[in-house]
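With one protein chain withheld, the remaining protein chains of the complex are depicted in position.
Read from first to last, the chains carry the letters A, B, C, D and E; within each, the first residue is number 1.
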Amino acid sequence: MIYLTRKEHFNAAHKLARPDWSDEKNIEVFGKCANANWHGHNFDLYVTVKGNPDPLTGFVIDLKRLSTIIKEEIVEALDHKNLNLDVPFMEGLMPSTENLAIKIWEQLLPHIEAHGCQIHCIKLYETENNFVEYFG
Amino acid sequence: MIYLTRKEHFNAAHKLARPDWSDEKNIEVFGKCANANWHGHNFDLYVTVKGNPDPLTGFVIDLKRLSTIIKEEIVEALDHKNLNLDVPFMEGLMPSTENLAIKIWEQLLPHIEAHGCQIHCIKLYETENNFVEYFG
Amino acid sequence: MIYLTRKEHFNAAHKLARPDWSDEKNIEVFGKCANANWHGHNFDLYVTVKGNPDPLTGFVIDLKRLSTIIKEEIVEALDHKNLNLDVPFMEGLMPSTENLAIKIWEQLLPHIEAHGCQIHCIKLYETENNFVEYFG
Amino acid sequence: MIYLTRKEHFNAAHKLARPDWSDEKNIEVFGKCANANWHGHNFDLYVTVKGNPDPLTGFVIDLKRLSTIIKEEIVEALDHKNLNLDVPFMEGLMPSTENLAIKIWEQLLPHIEAHGCQIHCIKLYETENNFVEYFG
Amino acid sequence: MIYLTRKEHFNAAHKLARPDWSDEKNIEVFGKCANANWHGHNFDLYVTVKGNPDPLTGFVIDLKRLSTIIKEEIVEALDHKNLNLDVPFMEGLMPSTENLAIKIWEQLLPHIEAHGCQIHCIKLYETENNFVEYFG
Partner (left out) sequence: MIYLTRKEHFNAAHKLARPDWSDEKNIEVFGKCANANWHGHNFDLYVTVKGNPDPLTGFVIDLKRLSTIIKEEIVEALDHKNLNLDVPFMEGLMPSTENLAIKIWEQLLPHIEAHGCQIHCIKLYETENNFVEYFG
């Protein structure tokens, strides 16, 4: 079994703050991330799929196809967007990197499986010093 | 003469759109960068100063002092902020990377000169594929 | 148990195309990678071995020895070479990154085991956006 | 379950040489790393913790808290220090990257568990070409 | 005046060998780079243009436009190609990184000037350890 990873990226705004909490409580818990007028990041997304290489092509999955799936299902929805306001699949969720990675997995799953592969890992960098991994 | 560079970073939201233009015109000119609900970036900032090394210390400027100046004058003002709404020295200006670099130069200039150095260059990365340099 | 990784690199040419397929079919399946006159990459290779640190040296394996093994067995065979034409252990195989990682594992295995370690993973970058991992 | 990683760094001196061995033997086994007057590295440290995101905050652990723990327990003890002479928890141990990673795990463990998380991995880069991983 | 840089990349094969020299002489001068069956690289290309920011947009040049020019004029011609055989504007020239950078400048010049900017620098990485810069 081979694990194949494709990196894509998107730039987005968000804020970490609960509407059911006071401003003071949000700042106490989330610090600068609760800034009322938002802040943002360049997110780097690594999608790892696993499978056996096709004997004819040597491919687990065609990388151009994998890249297109990630761009159509994820980058299109998140790039140059506000994660709190603009993204249907994040509605009602705190847009932490943790929750975002879980939702990206769910969005990609049927499209990857339709190509006979499994998702192994969603790895999402919020900054070069912080990232999360989700294995389903 | 030696050129000494310190890298700092900040994460911010912005949008590129003129309030005196229609939404259609803004999207035509600025594309996704005009998204009404903002987007954001991890900005990397390189400040290059020049001068002669002090014969006693071997330093052009104390790097900890240079780092503190950049953090107090720039990172404090920009990190986890909205460049259109939250930053006094960007008021009334389109928050393009170009304009931001010029304003960072102006903010830092008196503080660097007070330590007997000159600023040589402000280099500002918006993404790993796009950056600007300003030499005054 | 400790996992120790050494990075090496090589630059090579290849093309993805089956001689038993027509040019049209190869371009349909492999796109630009089927270019008749080849293309190439800077490959980054990460070899991860696992074992218990030696109580006297604190080493899982001497890194200089590990580096020499990878250079002698892999880099020597692949660097500045054509993966379709010049590499005995790739003969008859589509030189996809997937197949190349599997063959690198097989080439290294006896040399690593001779030093009392196991290979844990071969990680091979074709570009900064694409890589594969093989765990045997 | 989500895996969350924070990167910190420190700069330190060390030497690899056993006091109970002759200089000749140390140089034979450890090569340049046995240089009597020390050498040094910029170490990059990746601490990965695992847990379930809190339903209210979306966090596995507050990243600022995780960063503070690593800085207080590890960076404070190792940064701008000599790993053979200045670090109580390395006393009597060969300061190989392998041993250092194991000791960092032990130092962090109670502080991470006190926040309801588990450590998953300590990943320690000695150079960009060499790193170790320890999973407990 | 502001300097704005856009990074693009392409993957290509080449060989360094003069057809009017013997194989022995080519290997003596060019070493492994003269391998008869080619080798290849992931090239990173940084195009720096200079100009004054437009007072309405804050832009020296629209980055999407700059990216499109580089892709249409350079990446299209070089990506997944053989620099000795497939590139009209390199015909008859040794495909060293030096010569390639000069030719990229010449190809881009009229297209950049048509947008009211000047090219300042073509910076071309052949590997992460080797790059050239050309300023016209």
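Methods note: contacts are C-beta pairs under 8 Å (C-beta built on N, C-alpha and C of every residue); 3 or more make two chains touch, one makes a residue touch a chain.
From a predicted model like this one, the values you see are computed outputs, not experimental measurements.
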Among the chains presented, those that the missing one touches: B, D, E
Contact with the hidden chain (one of D:S22, D:N42 or D:T68): D:N42
Contact partner of the left-out chain, one of D:M1, D:L56 or D:L85: D:L85
Contact partner of the left-out chain, one of B:K7, B:K25 or B:K71: B:K7
Those residues of subunit E which, in the complete complex, touch the missing chain: 16, 18, 29-31, 93-99, 101-102, 128-135
Touching residues on subunit D - with respect to the absent chain: 9, 11-14, 32-33, 35, 37-42, 79-82, 85-86, 127-128
Absent-chain interface as seen on subunit B, which is shown: 1-8, 48, 53, 56-60, 62-64
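Just so we're on the same page, only the chains that are shown with their structure count from here on.
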Number of steps on the shortest touching-chain route linking subunit C and subunit D: 1
Inter-copy rotation, subunit A to subunit C, in degrees (Cα atoms; steps of 5): 120
Per Cα centroids, the chain farthest from subunit D: E
Chain pair, B-E or A-B, that carries the greater number of C-beta contacts: A-B
Nearest-to-centre chain - CA centroid comparison: A
Where subunit D and subunit E are represented by their mean Cα positions, the distance between them in whole Å: 41
Separation of subunit A from subunit E, taking each centre as the mean of its C-alpha atoms, in whole Å: 33
Multi-partner residues of subunit A (at least 2 other chains): 128
Contacting chain pairs - touch in the sense defined above: A-B, A-C, A-D, B-E, C-D, C-E
